[in-house]
Each structure stands twice: as structure tokens, then as C-alpha cells.
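The complex appears here minus one protein chain, its other protein chains still in place.
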Amino acid sequence: MSGFGITRATLAKDLRLEWRSKDAINSMLFFALLVVVIFSFSFDPTAEESRRIAGGLVWVAFLFAAVVALNQTWARELRNQVLDAYRVSPAPANALFLAKALGNFIFVSVLEALMTPLFIVFYNLRALGPAYQLLVVAVLGTWALVVNGTFFAAMSVRTRSREIMLPLLLFPITIPALLAMVEATSAILTGEFSARFWIVLLAAYDVVFTMASLFLFELVLHAE
Amino acid sequence: MAVPPLASDNADRVAANVIVAVTNLVKQFGRFAALRGVSAEFVSGRLYAILGDNGAGKTTFLRSLAGLAAPTRGNISMLGTSDLRAVCSQLGYMAHPSLLYDEMSGLENLRYFARLYGITDDARCAEMIRAVKLDPVLERPVGQYSQGMRQRMSLARALLNDPKILLLDEPFSNVDMRSAHEMAGLLKKIRDEGKTIFVVTHQAALLDGVADEFVWMEAGQIVKRTPTLEGR
Partner (left out) sequence: MKRAFPILAILTALLLSYGLYGALIVAPTERTMGEVQRIFYYHVPSAWTAFTLFFLNLAASVVYLIRRNPRADAIAFAAAEVGVVFCTVVLVTGPIWARPVWGIWWTWDLRLTLTLVLWLIYVSYLVLRRFSSSGQTPVMAAVLAVFGALDVPLVYFSIWFFRTQHPQPVVGGGGSIDPRMLHVLLINWAAFSCFAALVCWSRYRLEVLRREVEETQALESLLEAGNQR
């Protein structure tokens, strides 16, 4: 019984369940689309200006879409008290966490993949710097949002006002990562400066918080 | 207030096989103490029915044994250790909610939960489903089962890892009589195989003749232990 085996089984189970109840996915996708449109109406700059602010807009939009998705993550485990079945078993807590985080990563990436082309279209975006770095930033940045998002979603799901609790806990801690994502994206789009420092910072953030989450999730899962 | 276990014909057996020992267990939720100093010993190979009114602390007691509710004070010792996480692979737990995923079939559910115990053998899952008199091939999602079927499937899940101690919280609640009697019969069989079973229930009559001992709880304490239902 390896932790990885359980992570794989849990991830497969979650993907299968998500696929079977397609309503959640569909409404998420539509929400993501709406966010892009609203942002485009609110911030309607020229092509030059848009390159400067697009980094910020895109990631804030991703952040809001992610929060709505993350809130759903643990809801399924609370129905029928299924989480108790996991807690009672000898399966390690961080195997469950990793599975949930990976599932969320896939889910949020799908949302981003939908929103990005729309942003490119509405803002006439074109990268003046090394475009391949955008992919690196996207992966590292999404993981940064998802790893802490999954952890805090687990914490907030058993509190009162759970929907608002997640962003309340997540946003302050995410600030350095958000800054890094936005600056890196702006750097690549404008080509004016190097995104290297920000990419390294994002990577450091990811490593620190992935380890912290894996290490401490046991405490959160087995708290009352 | 410690209530000693029953004397049986074979006093030596009683003394040697204490499988669960609870000492001064207190469980507090804010201003409310659900368990107020429970002390008791339970012997292996018996079926204990835990009875009492709502709010007596039965569910909290069972959840404490399962390791789901950490004691505020006091000690629980199971299978010789206070570290409940260490022996959790030898426990089976079932509650009134089904602890199953509504969107998956019975077999899919059991396959997943078996993985959590390191069991990759599909045959075992099918065997457990058959043991509770359900059809392993049934593709219907568990959410569409009747309550009786759901509880039986939940029992199958609890039995997957062949637990030494079975903890059941209201297994017969809202269940049709046929399913309830079948479950009671199955529990008798499991007990006869040497497992220890704790059943919290409001329907004591179902376990009359099946349970070895009836444990009565009131206001967060065990007040009486009787060998038969009429012993009240």
C-alpha cells in the first residue's frame, strides 16, 4: 500500500466522479467565460497599455475562477460523511491531499486554457519577450494557487461561512506568488525586463508550500 | 464510575481477553460535555449493543473508539495500545450516513475503499458484497439504492479489511425489516467467527438473542450493563 497508489486511485476516482456529474464542470466553464468578458468591458485599453496590465488582469481572473472551483473540492467528501471513511482507514493523509491538489490543478488548468485564448483575442495580446516562459509561469503559478487553495479549502470546509473562509485565508498568503505571477507575465509580454527572478521566486514558493502542505495536512484531516 | 464486565462461565477467558479499555473518558464540545468520565472494559469476541436516549453520548462514544473524536481527557486503549492510528487497519466503522459515493456503483465504491487498506484484490470486494446479500454486478449508482441496500453496502465496506473490531452506529435506522434482520444475522455470524462488535442502536429488539451484552448509556456515562434486554 504505497501513498502513490492511493493518490492515483483517489485522483482517478475524483476525475471519474467529476466526469459523471458534468453540471459542475459546465457551470465552471461558463463562469470563467463570464469573468473574461466582464474584465474586458471594464478594462478596455489600447494594445500598448494592455500589454502592461494584462499580466495582472489575467491572473486576477484566474484567481477568482480558481476560488470558485476550489470551494467545490471537498464538498463531495462531506456528503454522506465519506471523509470519515478515509479518516478511519490507515491511508496517509497527504496521499489524499496530493490527489485533491492534482485534481484541482487539472481542473483549474482547463479553466485557464479556456480563458487564455479569449484574453488574447479581447486584448490583442502578443508576447514581445520569450513566449515559452509563459508556459512555465502558468504551470508554477497555477500550482501555487492550487496547493494552498486545496489546503485552505480543507480547513475552511468545516467552518461556518465556508465559502467566504477560503478566499479570506488564501489571498493574504498568496500575495507574494500573485505578485510574482503578474510581474513575470508582464515581463514576458512587454519584453522590457527579465522574468527570471520571478520564476525562481514562484518555484521557491511552490516548493515551500507543497512541502508544508504535505507535512501538515495530517493535522488538518484528523482535527475534529 | 466503572461498571465491571459480566462474569461469564469461563472467568479466565474474561480476564485474559480485554480488547477495548476506556478510562475516565471525557469529551467536551464547547460548553457541552457529551461524555463525562466513561470507564469500562470490553472483552473480545462479543457483540455489545449500546443503547440509550438521544444525547446520551452513544455516537460520541463510538466515534471516540473509531479515532474520529479525540478525547478531551481520559484514555482509550484498543488492542493493547492507546495509539488508535496504529491499529486503525483492524477497525471497521459504519454510521448512519452511508460513507459511500452516490455517483458510483457498489463495486466501484468498494474497490476504491479497499485501496485505502492496501487491498487490490477485486474478488474480495465482490465477496463482501455477496456476503451482505447484494449483487456485485449491479451497475446502479449507490445514490439510487434503497436505504436498506445502502446500509448493507456500507456494512460491506466496513468489512473489507476483515477488521477485528467492528463499530456500527445506527445500522438499522430507516431500514426495511428484511434488510435489518439479514444484517443482524450477518452480525451474529461475524461475532461467531471471533470478531468484536459494538452496535449503537435505537432498535434493541433486533439484537435480542444476538447481542452478548446490552450497555445502557445516559447523560454521558454508562449506567448499566445487562446480559439480556429484559434485564433493565
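All chains are identified by letter, namely A and B, in their written order; residue positions are counted from 1 within each chain.
The rule we apply is simple: a contact is a pair of C-beta atoms (placed from the backbone, for glycine too) under 8 Å apart; a residue touches a chain by one contact, two chains touch by 3 or more.
Because the structure is a prediction, the values reported are computed rather than measured.
S.K.: Which listed residue, A:Ala75, A:Ala113, A:Ala131 or A:Val208, touches the chain dropped from view?
M.R.: The missing chain is touched by A:Val208.
S.K.: Which parts of chain A face the unshown chain closely enough to count as touching?
M.R.: Touch with the absent chain occurs at residues 148, 151, 155-156, 158-161, 165, 168-169, 171-173, 175-177, 179-180, 183, 193, 197-198, 201, 204-205, 208-209, 212, 216, 219-220, 223-224.
S.K.: Mind listing the chain B residues that contact the chain we can't see here?
M.R.: Touching the missing chain: residues 26, 28-33, 36, 69-70, 218-221.
Just so it is clear, only the chains that are shown with their structure count from here on.
S.K.: With centres defined as the mean C-alpha position, give me the chain A-chain B separation in Å.
M.R.: Centres of chain A and chain B (C-alpha means) sit 39 Å apart.
S.K.: Can you list the residues on chain B that touch chain A in the complex?
M.R.: Residues in contact with chain A: 66-70, 85, 88-89, 91, 93, 95, 97-104, 108, 112-113, 115-118, 120, 157, 161.
S.K.: Spell out the part of chain A that touches chain B in their complex, as residue ranges.
M.R.: It comes out as residues 1, 5-6, 9-10, 13, 16-17, 20-21, 76, 79-82, 84-91, 222, 224.
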